[in-house]
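Quick one: the structure is below, and I'll ask about it shortly.
A protein chain is absent from this complex, but the other protein chains hold their places.
Labels A and B are assigned to the chains in the order they are written; within every chain, residues are numbered from 1.
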Amino acid sequence: MDFPTILQVLDSTIRLATPLLLACLAGLFSERAGIFDIGLEGKMLIAAFFSAAIAYTTGSVWMGLLAGVASSMVLSALHGVASITFRGNQLISGVAINFLAAGMTVLIAQDWFSQGGRTPSLSGGARFNAITLPFAEALQGVPILGPIYHDLISGHTILVYVAFLMVPLTWWILFRTRFGLRLRAVGENPAAVDTAGVSVVGLRYAAVAICGVLTGVAGAYLATGLQAGFVKDMAAGRGYIALAALIFAKWRPWYALMSTMLFGFLQAVALRPDLIQNTIGIRVQVQLLDALPYILTVIILAGFVGRAIPPRAGGAPYVKER
Amino acid sequence: MDKMPAWADVVLIPLISLLLAAILSAVVILAIGESPVEAFNLMVDGALMRSSGWGYTLYYATNFIFTGLAVAVAFHARMFNIGGEGQAMLGGLGVALACLYVPWPHWTLAMLGSTLGAAAFGAAWALIPAYLQARRGSHIVITTIMFNFIAAALLNYLLIGVLKPTGSMEPASAKFDPSFALPTFQQMFSSADAPLFRGAPANVSFFLALAACLFVWLLIWRSRLGYEIRAYGWSQTGAKYAGISGTRIIIISMLISGGLAGLMAVNTTQGEAERLILNSTEGAGFIGIAVALMGRNHPFGVLLAAILFGFLYQGGAELALWTNIPRELIVVIQALVILFTGALDNMVRMPLERIFLALRRKES
């Protein structure tokens, strides 16, 4: 593999890792507060649809983003009502949300656009376009660093940079602020938070809301950044991969960056089966590459690569003791 | 004291949940500019008013009985098996191998062979997640989800590779021997002057599904193993005290669960398609979740809920055919049923409990 090809693969790694990273951080906020969320997939999907649909009708990608985030937050609120207010089973609620999104997006897409469950293609201001960072052109000539800066770091959409900035921000919020302390506490022992006079319900809703915003951005990126429009089932398991990445990251922000980059890399490589054949000399089935993130996750889950201990109160609704 | 009589818990709550799901679905239909009443009439007409409609309804119901029972059995051990879809896909592979490579002398033996193949492959696909849960503590929900994706990739690989007959362009296996075809309801119940279930895919597997209901009932409520599964489901520490091995319960109940999900393929693959095709499960594995929740994890409830979903499925197909309502409406209804009977159970339960409490106070 030559240098430009490596840059190319890494470049698509970044593009493909971005929605995973956003969704993974979303799940991190939710699960750190004790709310399991396997509905990331559905929230991404509905956000992808509404961002594409609204971006198409208004011609503004920013309106689309807003609509995507809003729709994702509606599903988040539903998850909150089910798992916080009515103390329901968080896994079942997540499953329901995934189906709700899968059905509603096609239903509405068909009703609005009559194109078999997709939106028309987006172009111009209805999409997020690449940003060229300052001096990218000027520095292109510098050996090695120049192309890295120009081809790899520069030239992504704004949402990619947002996603990467979210990593230190998430770390800072969780470990350096009052809100973060309380959030982590409510995922470990909600009774401690409650008796300290802080609302468990409020904190958990806040966490679920943040989760909704971030998955909303992730979904919007799918339909208006990575691709140009919504197609049926376009989240394609990314919500589940993000969940897997979260486990891999042991619920920590910097590790989340690494694990989502790894899974993004696998997806990038799966798009270029010829590269593997050239590099290691064996033809690898595309299906194996498709399945690899899932197989890796199972291996990680099996604990052969270090134990992942989830937040202690995760998945359990909070009931005051008598 | 129990806050509510048992019948309210078993009958009233699922019915109210279903009503809520129906109302919301009607709102959705209204929102996309169609009439809910007309849609409902169309569904009833297409699914229940003709024997051929029933033939489709019961065909779908057969699938949902198997996947619903699969979810229910695992749930009695407090495991949430989301992997029914992948287990059913592998069940299809078991059926295909049994029907492609063994020269059965008669369809009954072929059915026996495909039943064993389907159950064994489905169970095997549940074994790894079960083992990982029992021994490594890996969350079964996540691993079974992952195994659904892996199963899809595996079948994809096989159906465009080894299993595809040479010269064929379709990702599907070769046709099974025609003598293995299972008797359909049309063949079984029609007479010369009264043709019934014309063209419908319902077949003898439906009775296999009924037998599975009986088996699960005996297993859960009458057998020692069922006693242990339920005990483990309610309290893991209690099970340990009683000398019930958690590892054993997890693995056995998941094997049974996976086997039941796999059995669905007898209906779809041997009974209907008569070859293995891509995506033969069509999401039935997931509908099992809704069916089990709605049926309160009891085989009889599962049977009723499966028939209900069979009706929705067939009715939904009719809708897609005659109106502008896509089939995905059924996915929405399914989501609403899961939401109300599963996640929002307390929303329905808490006010009901209050009503019953008030009634009781008035009496005393």
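Remarks
The working rule: contacts are C-beta pairs under 8 Å (C-beta built on N, C-alpha and C of every residue); 3 or more make two chains touch, one makes a residue touch a chain.
The rule is short, and it goes like this: contacts and distances are computed from a predicted model.
Note on the omitted subunit: UniProt lists it as "Sugar ABC transporter, ATP-binding protein", one of the names in "Sugar ABC transporter, ATP-binding protein", "Teichoic acid D-alanyltransferase", "Xanthine dehydrogenase small subunit" or "Nitrogenase protein alpha chain". Only one of B:166, B:191 or B:237 touches the absent chain when the whole complex is considered: B:237. Residue-wise, the contact with the chain that is not shown comes from A:198, picked out of A:10, A:198 or A:316. Residue B:227 is the one among B:40, B:157, B:227 or B:300 that touches the chain missing from this view. Remark: the residues of chain B touching the chain excluded from display are 1-3, 218, 222-224, 227-228, 230-231, 234-235, 237-238, 240-245, 357, 361. Within chain A, the residues in touch with the undisplayed chain are 176-182, 184-185, 188-189, 191-199, 312, 320-322.
Everything that follows uses one rule, which is that only the chains that are shown with their structure count from here on.
Separating the centre of chain A from that of chain B, both taken as means of CA atoms, is a distance of 30 Å. Against chain A, in their complex, chain B makes its touches with residues 28, 31-33, 80, 82, 128, 132, 136-139, 141-143, 145-147, 149-150, 153-154, 156-157, 286, 289, 293, 324-326, 328-336, 338-339, 342-347, 350. Every residue of chain A that touches chain B in the complex is listed here, in rising order: 38, 78, 81-83, 86-93, 95-100, 102-104, 106-108, 110-111, 117, 237, 240, 243-244, 247, 285, 287-288, 290-291, 294-295, 297-298, 301-303.
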